[in-house]
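With one protein chain removed, the remaining protein chains of the complex are shown where they sit.
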Amino acid sequence: MSYARQMLDAYPVTVTVDADLLAATIDAVSDCAQACTADTDADLSEQNLAEMVTCIRLCLHCTDICAATLGVLSRQAECGATVLRPLLEACAAICQSCGDECERHARMHTHCRVCGEACRRCEQACRELLQAIR
Amino acid sequence: MSYARQMLDAYPVTVTVDADLLAATIDAVSDCAQACTADTDADLSEQNLAEMVTCIRLCLHCTDICAATLGVLSRQAECGATVLRPLLEACAAICQSCGDECERHARMHTHCRVCGEACRRCEQACRELLQAIR
Amino acid sequence: MSYARQMLDAYPVTVTVDADLLAATIDAVSDCAQACTADTDADLSEQNLAEMVTCIRLCLHCTDICAATLGVLSRQAECGATVLRPLLEACAAICQSCGDECERHARMHTHCRVCGEACRRCEQACRELLQAIR
Partner (left out) sequence: MSYARQMLDAYPVTVTVDADLLAATIDAVSDCAQACTADTDADLSEQNLAEMVTCIRLCLHCTDICAATLGVLSRQAECGATVLRPLLEACAAICQSCGDECERHARMHTHCRVCGEACRRCEQACRELLQAIR
């Protein structure tokens, strides 16, 4: 069981969102932030560097937005749907863009394939959480 | 002239958004992230701690979202309106909530008054930038 | 296998540090950053709030330093021991302080017990990595 799930189960106030879904989303944004950071650096080591610039930039944006989403989701209280909804939309959107770009390089670069999977899983988790809080 | 503005003026590609507006927004989200971090800690030192919990939580969310917005705005390229628009909406929304809560404590705590001003300026800048990119 | 390990295995350049140790450290700092963020918020919900202030502050510091360490470790190249060594020392030191404080509350608050475990695992990983790079 992940730390995110253990922390949720130990939370002193009842959480209104489904705990399985929330824990899965927290783990997915955390993994995606890390994968995008690693992919940025791996891209910078590749021979076809000029072709990787878009991928690098999207990974950098994705890291920043996933980090913010991770922070907000890890705190259960006082955020409100007017903040959480657009944040999850932004996170899903950058994961989609970044996942699309990573997939374009997936055959040539294994690190882009792995990062693309992390983006897809994160995008999916954000969209499911968005539906759950509507 | 702020570093943000100097960096914008030295950017090798033409920036499509008004540089004054963009630099002002970058400075505002940067100041707001710092003020919210400092206010969190100042709140934790106050006698009426139990009444400051909402303010602390909103400041923590505001710090995280401003940090992501700062990162995304500081990079000029490859983000796209489907990401930037909801991110700026989330940033304006948390700055509004956090600014409202800070103002409730402004008479009693000067640090909340200062932080509330940083939130208002950031909210305003994000809304102006949102209008400019529509 | 964690994403961190998959990304390491796909890295285009040979990594000089033991990949098992590095991947374990990346996972430990990532878990610790998340657990500290969640613990901050859980502490803010407790009845004995005044007694939790030190724990909250240490968790906030620990989150920030783990996040930086996560970023630096996730990029394999160009950091150098004059940067990495003191960063790992700072990370191990804050994890030790934060873990000590969390343990003081572990019997009363399960979330502090879980967060304390994440801090201990992170401190241990940082110290092992420090020895490996000496």
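In order of appearance the chains are A, B and C, and numbering begins at 1 in each one.
Throughout what follows, contacts are C-beta pairs under 8 Å (C-beta built on N, C-alpha and C of every residue); 3 or more make two chains touch, one makes a residue touch a chain.
Computed from a predicted model, the values in this text were never measured in an experiment.
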item: Listed residues A:13, A:53, A:81 or A:108, member touching the removed chain; value: A:53
item: Selected residue (touches chain absent from view) among C:19, C:49, C:90 or C:106; value: C:90
item: Touch list for subunit B against the chain that is not drawn; value: 2-4, 6-13, 26, 30-31, 34-35, 37-42, 44-46, 67, 70-71, 74-77, 109-111, 113-115, 118
item: Missing-chain contacts mapped onto subunit C; value: 54, 57-58, 60-61, 63-65, 67-68, 71-72, 75, 77-80, 82-84, 86-87, 89-90, 93-94, 97
item: Where the missing chain touches subunit A, by residue; value: 40-41, 44, 49-50, 53, 56-57, 60
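The rule we apply is simple: only the chains that are shown with their structure count from here on.
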item: Chain pair whose interface holds the most contacting C-beta pairs; value: A-C
item: Numbering shared by both copies at the subunit B-subunit A contact, with half separating same from different; value: same
item: Centre distance in Å when subunit A and subunit B are each reduced to the mean of their C-alpha atoms; value: 22
item: Sequence positions of subunit A contacting 2 or more other chains; value: 67, 71, 75, 77
